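Only one protein chain is missing from this complex, and each of the others stays in its spot.
Per-chain numbering from 1; labels A and B assigned in written order.
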Amino acid sequence: MEITESIQPLLVVSTPLLCALLIVLFGRWPNFREFWTIAASLVTFFLVASMVKVMYGGNAVACRLIEVYPGVDIAFKVDAFGIFFALLSSFLWIIVSFYSIGYMRSLNEHSQTRFFAFFAVAISSALGVAFSSNLLTLYLFYELLTVCTYPLVTHHQDTEAKASGRMYLSILLGTSVAFFLPAILFTYFSAGTLDFSPQGILKGTASNGMITIIFLLYLFGIGKSAIMPFSGWLPRAMVAPTPVSALLHAVAVVKAGVFCQLRIYFNTFGVDLLHTLSLDVFLIYFVSITIIVGSLFALKQDDIKAMLAYSTISQLSYIILAGGIHSYQGMLGGVLHIVMHGFGKITLFLCAGSILCGSHIKKISQLGGIGRKMPITMLAFLFGALSVAGIPPFGGFISKWFLALGSIKGDQWPILVVLFTSTLLNLSYFMPVVYISFFGEESEMVKGDQNIHESSLYMVVPLMFTALISLVMFFYPYPFIHLAEIFVKSVMGG
Amino acid sequence: MLDQAPILTIIFPLIFAVITPLLGWVKKEFCYPWVIAALCLSSVCSIITLERVLCHGVIHYHFGNWSPPWGIEYVIDHLNSFVLVLVTSVSLLVAISSKRSIEKEIPQKEVYFYTLFLLQVTGFLGIVATGDIFNLYVFLEIASLAGYALIAVGEKHASFASFRYVVMGTIGACFYLLGVGYLYMATGSLNMADLSKILPELYHSKVILVAFIFFMVGLAIKMAIFPLHTWLPDAYTYAPSATSALVAPLMTKVSVYVMIRIIYTVFQPNFTMEMVPINSIISWVAVAAILYGIIMALGQKDLKRMFCYILIAEMGYMLGGIGLANKMGITGAILHILNDALMITCLFLVAGAVVYKRGGHHISQMKNNFKTMPFSMAAFAVVGLSLIGVPPTCGFFSKWYLILGAIEAHHWAFLTALILSSAVNAILFFKIVEIAYYGEESSSGVPHVHVGTHHSHSTIDEAPASILIPLGITALAILLVGIFSAKIVSGVIQYAVPPNL
Partner (left out) sequence: MFEIIVSKYNYWMYIILMMIGFYAMISKKNLIKKIIGMNIFQTAIILLFVSIAAKKGGTLPILEHAHDSMEHAIEVASYINPLPHVLMLTAIVVMVATLGVALAVVIFIYRKYGTLEEDEILDKIR
């Protein structure tokens, strides 16, 4: 693996930051302001995409900013996994930028400048997480992500937002300060370094008991990955405007959480170390609880976004399975699920927002017959739902397939059962929604309101687009598979 | 001329302080630029001193050319040149910010305020620069006396709080003086370097032990270490905002400096670690101080009082770092002297801005401030994150060193206290942010319907530039010190850490 020095990673991370500044400066002229968001999202995506080629060769791009502690830098190092996540986030940012312009304007939301500015900062921090070359940089951007999403979650500034904001911060900040930071310090104390390395850095540096403690601290410290019991913040964070829920709470923030988890399992502990201590087995059974219980919670939700949130909680733990299934296919499947679930779930959220804008409906029970008035939205919803549930021919099937294969190879048969049960549960909470919206009796809300219509093109086009990508991902997942393979191979030791 | 820089650092504020009342007698508007000039000169001298120490090593300045141990000697090494720069620059920033706020809070008393302000700074600088333990006592009292007077002119019950501070402070100073007396009885010397040479042979003497304990208790009172902190919250809450912003960050930090000097220079670490188990006692007191500080801070409804309890908890950080007695811990404690001075200054400057604009420092005065005072609140956000310990703010890095030190010393209680205090700081900070962010609502009690309505744009009503600029500089410094902390540690602090650990 060759490492080239380049300021490209820094450019990628600072473009959204610069954009946030411009948004604030141009806050008085909404069209200008939105122009900067779109421009920055495009520039960011192309900058990220321009690095992909280097990654395909199995190489890395590094950029060292400043030494903050002897031997510990704030530094970026882009590898296949990092670019994998960055590609997803920056690509979806473009789509959600258009969508949020439509959404915010059609609902006539207040403080739009603040919204777009913090949104850009959040993207910047997510990209920072993706490109971190060591735990300190990772922690820095992880915390920044928590703090800058607070004004987004509490955008409405009402009592509900206040309560949710409290929950959001107390869990995310609380776990990171109480567990994540000590874990990093213990890691530094044991290993003497914080840099990520393909085979891990902790092997043979501390006693087994110590490593187990560090492992548990990381597991609970990264609250963003929404593993139960620290998952309560995610459903509550749904008070945010829908674009936030869509990009941040289906992709950027939560995926940053699982990204951190996997990054730490693979590049700090190392697969072998986890396996020798049997921590991987503990991990997969522990998150299996979240997979099942999350789906069960989703079943009984009536709020569309709350249902999607619980579904996300359940699906995030699929990804974490990658850290525990000790087989090539399993790890590949988990990593791929970041993308597959990302496209599927963002489609669902965009649909939920579109339903809200078009009809002001938030409850599943009021959706009866809406599919006949908003066919495109509900069709996209169907696509997204099938992809998340993992039904062919949608992208979600690919990652689930690899996970299932991996659990057989890794001799973890019970996981197969978990995956199967969860798929059934997924279908049983998604399909009724689709069914009643197309074939069900018209609900009071739908009957009473003659103005229900498809939302503006700003919103419909993005959600159609992501729905189609979910479909395309089944037939052409290779760009992402290729990156995931490179990463998994490096972790497995070639 | 450059050789005189160490003494000029202290002489400038002193001489200027004496002339201030005369100038004020002519025209009181002259005082403000005069004070700024004095502190600018002093800052420049202190920076020259630091630069010379970094290039040429320790500076020995003999007063009137009397060589030690007979004459008074100023010894400027890495540790105190670093603290000197901190004291001069923080006091310069506070002086700049003081103009409008004292005009409003204590009208007609500006002349005396500025005189005492300079005397106070002189006291701090003297404490830091001197290499003589009795001289240190004198400067300690100069600083304290100026502090008593500055606090007494504050609002509400400031005079009574000040009286309590006088009583407690005098006991503290007297204990320190007793310690000096006992050391003098046993050794016949007052010079720190001389003492550190003579003392090791006398470590078994009970007199030395008693002297050490008197030093510790006396300084603990001045540092407001729990349970000897009782004077602090009232005094700093009711003091004029400019006074709190000067005294709160500096008095305590300077006392921490003295404690490090006494424990690690006058006495050797092997005395404090092996002969008396004072280190473990100190760390446990630190744990208690942190826990007490954060718990009390949680219950406060007054902004400045809350900051005072945060300060008490922060003192625990530094005390704990000193008590860990390993390289990491001391590095953390020294770095935290800088960081905490910046953070506390910033907090009290924010409080000053709020007092200036809202006329009070109850927590409810923060309502809706994100809209009306965005710059002050931005600075507050930075310092809040630093208190929690979010990188890349400076608070993260001192915590980093302290926690590593705690792990190295296997002092799990201190580690837990540090982490707990971060968590509670997060609660405190976001409690205020919530009030400032959801301001309108809690006043009416009825939740607004936001969807579909435009917020009425409340106009920006910020504090004057003379407050905002120093505030902005401190907030920026919090970030920069964090980002460049490795440079600061490798350039200055690593030499300031006692070598004989």
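What we mean here is this: a contact is a pair of C-beta atoms (placed from the backbone, for glycine too) under 8 Å apart; a residue touches a chain by one contact, two chains touch by 3 or more.
Given the structure is predicted, the values throughout are model-derived calculations rather than measurements.
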Considering the complete assembly, the absent chain touches shown chains B
Missing-chain contact among B:19, B:178, B:469 or B:501 belongs to B:178
Of B:63, B:148 or B:284, the one touching the omitted chain in the full complex: B:148
In the whole complex, not just what's shown, which of B:167, B:378 or B:460 touches the removed chain? B:167
Per the touch definition above, residue among B:60, B:157, B:357 or B:431 touching the missing chain: B:157
What is the set of subunit B residues that contact the non-displayed chain in the whole complex? 134, 137-138, 141, 145, 148-149, 152, 157, 159-160, 162-163, 166-167, 170-171, 173-174, 177-178, 181, 184-185
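The rule is simple: only the chains that are shown with their structure count from here on.
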Distance from subunit B to subunit A - Cα centre to Cα centre, in angstrom: 43
Which of the residues in subunit B end up touching subunit A in this complex? 385, 388-392, 397, 400, 403-404, 407-408, 415, 419-420, 422-423, 426-427, 430, 434, 437-438, 441, 447-455, 482-487, 489-490
In the complex of these two chains, what residues of subunit A are touching subunit B? 66-70, 72, 74, 107-111, 136, 139-140, 143-144, 147, 151, 154, 156-159, 162, 165-166, 169-170, 173-174, 177-178, 181-182, 185-186, 188-189
